[in-house]
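Excluded from the complex is one protein chain; the other protein chains are retained at their positions.
Right, chain A next:
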């Protein structure tokens, strides 16, 4: 194994974690890391937080720690030939491998028909964040399309920078699909208290523009909301197009088995990887920073162990968000919850821990400004504790 040449495509959190873990677990053969962006590897969570606010210089986002590898930056993988075991890059060159790890992540979704219109931004990369930060310096009216974490964090930063902010989401509450009605309403209230104009249940149909620059958005029903700066935060889609025709199974991401093996000598990790939860068989693709690191480590371990000894990847997903003075943390999966109970604190106090139930077991634990205490509830999620035990315990 030691002389095998491992190529990792994708130089963000998952790819870098894979490379670092390969070295840590003893791989001393050739190791190549290919990244599409020209920037050295950097961390993304601060992009919508400290980087956007200007509190941090981009240098502080640098991800380091892996020595002894061949790093190819500004190189986009455009084709995979699993028979020849080669990756073709956009400069026409081919990179051969013995083992391949796909960690090409996801890219921001855009609204159709907005290419080339000034004042329309997404927030996914360092260049995106720097462009938005630059645009915010003139204190324009920012309109955020989308009620997810990225949009909500950017709205909070823009308010703190003194910009008028409007947030438009097609769901009932910002983050309501993730957090449920009660906590979603609490966070919507937080944004309103800070001066954000929140429009809920409003689907954006198009960007309105004049002479090549955005002037607002039109929502379903015909209302136009005016703003000179638009941030489109409507999620991300996995970067799998370059793998078309390779023989890998592509669906919502690269479809792997329980061990993150995608077939044909290829593994996948991070936002791009879809794998079945060994406990439920349900396929997941997770776009969290923590998952990228965990899957990178798991792929490195399984790749070195060999397929016969590879073990299933299991995780308790973890994600956090910073908005104003609130830190929101989530263990597990909150979507589609059947029941939600606040078990410590309260929405009125602005600090709480809530448990979420699905199919009779604890599916998630959510904390708001109860950071250390939340960790104690993680085991309930990891063990899929019966919901009845939670209700009885609280009674």
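Rule of thumb we're sticking to: a residue touches a chain if its C-beta (ideal position, glycine included) is under 8 Å from a C-beta of that chain, and two chains touch if they have at least 3 such contacts; residues count from 1.
Convention: contacts and distances are computed from a predicted model.
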| item | value |
| --- | --- |
| Omitted chain, identified by the protein name its UniProt record gives, among "Alpha-ketoacid dehydrogenase subunit beta", "Ferredoxin", "Cysteine desulfurase" or "Phosphate transport system permease protein" | "Ferredoxin" |
| Option from A:153, A:255 or A:294 whose C-beta touches the chain left out | A:294 |
| In chain A, positions touching the absent partner | 17, 20-21, 24, 43, 45, 60, 63, 65, 288-290, 293-294, 297, 318, 320, 322, 327, 329, 371-372, 374-375, 378 |
